[in-house]
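One protein chain omitted, others in place.
The block that comes next holds chain A.
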Amino acid sequence: MSEETKKLDLSGDGGVLKEILKEGTGNETPNSGCKVSLHYTGRLVDGTEFDSSVGRNEPFEFELGKGRVIKAFDMGVATMKLGERCFLTCAPNYAYGAAGSPPSIPPDSTLIFELEMLGWKGEDLSPNQDGSIERTILEPSDKKRTPSDGAFVKAHISGSFDGRVFEERDVEFDYGEGSAIGIVEGLELALEKMNIGETSKIKIHSKYAFGAKGNEAFKIPPNSTIEYTVKLIDCGKGLEEWKLSDSERVAEAKVYKEKGTNYFKKDNFELAIKMYNKCKNLLPSIKDNTSDEVKALKVATHSNIALCHQKSNDHFEAKQECNAVLELDANNVKALYRRGQCNLIINELEDALEDFQKVIQLEPGNKAAANHIVICKQKIKQNKDKEKKLYANMFTKLAAGDKETEPPRETDVLDKCGEWSEEDAKREADLTLERDNIIMI
């Protein structure tokens, strides 16, 4: 067999030839998008070494198939197995072309690389870079557009667990609202980094998938790592906020408000809040735009967010939103009523009473507010009674301290069994205070 025949033609036109020096182990080769680590030495055909990771005494790392290195390198490395060593002969059009890279690589140079594959791993897409979302590109795409917030996304997804496909479907949604159609968070995060036309395998740890609950319908146990194969078919461009005039902003904000309301109706408060927040952020600042429409929209949005928070039992956040409404419109009955409700729940009773009283001032016939006033007053009274008792206990304790001169009685341990000592009473009083404080905080 001649020497020529040992060389594999990777490009199909003889531009990238590979000659294996040492076979690697296993059958796997790295996929596009993988982070690859290898050693290489590059030489010109006359043997002049122009670049070497061995000389730098550290492996060279790069993301395969993303055009980060010269074409021949991407092409050659993609065919290497673990531990493989090979020569890669690259024609100029797969390397530095007619221009070369002066001074080390002259124009129109054929380059010879000696490569040794050290390892590869999937691309980590997780926000904390903790390996909880990992991508392997199965079919790369040379397009560069990726979905951005609010952009229309069309994809085909196939989820599997333990080798079993649990769902396969085409999905269309606006980026950021995937959860509304059952897209797990990890998949949505991964989609943001996919190019149109790309197919990838996404491995998702439980915290970005079905979490500690798992998914009964899909028969996925708690804390399971799942895998999705996704093809991003198409995506639009997200909203280009900077381009929008005030009137366009208002129009877009209305769209998001509408979306928020739809999610609210479906009891999806998390997404509803997300949409209302987008609406809020899109609206021009009151300082720049004093129109009634903008103000009304702001008031409605804050008010709706407050309601969503109330429904989600986040009463502190709800109160903040009510405050925002009241800053814009001090006599907003809804906001006053809601803030009163929040205050009542978080035990800010005086504030709650004040809010409900103001509602009655503005709307004398508001029965709900009147009822709440009664409840508030009752609770305040209860609290006062409780306090009275506490103070009484405290004074008893203080009085007891004064009587210390009396000679101590002979005590029978069993005497006090099941009874509260003064100390116990004091401790209980302290604890009650503590509890109250905790609630108040």
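Definition applied: a residue touches a chain if its C-beta (ideal position, glycine included) is under 8 Å from a C-beta of that chain, and two chains touch if they have at least 3 such contacts; residues count from 1.
By our rule, contacts and distances are computed from a predicted model.
**Student:** Hey, which one's the missing chain according to UniProt: "Glomulin", "Ras-related protein Rab-1", "CAF17 C-terminal domain-containing protein" or "GTP-binding protein RAB5"?
**Tutor:** "Glomulin"
**Student:** Quick one: which of A:Glu63, A:Asp246, A:Asp314 or A:Asp329 touches the chain that's been left out?
**Tutor:** Touches the omitted chain: A:Glu63.
**Student:** Could you tell me which of A:Phe73, A:Phe173, A:Phe269 or A:Phe356 touches the chain that is not displayed?
**Tutor:** The one listed residue touching the chain not shown is A:Phe73.
**Student:** Which one touches the absent chain: A:Ser11, A:Ser37 or A:Asn277?
**Tutor:** A:Ser37
**Student:** From the list A:Ser53, A:Thr89 or A:Asn343, which touches the chain that is not on show?
**Tutor:** Residue touching the absent chain, from the options given: A:Ser53.
**Student:** Which one touches the absent chain: A:Glu19, A:Glu167, A:Glu192 or A:Asp351?
**Tutor:** Only one of A:Glu19, A:Glu167, A:Glu192 or A:Asp351 touches the chain omitted from view, namely A:Glu192.
**Student:** What residues on chain A make contact with the chain left out of this view?
**Tutor:** Within chain A, the residues touching the omitted chain are 35, 37, 40, 42, 50-53, 55-63, 66-71, 73, 96-99, 101, 104-105, 113, 118-119, 121, 127-130, 142-145, 148, 185, 192-193, 207-208, 243.
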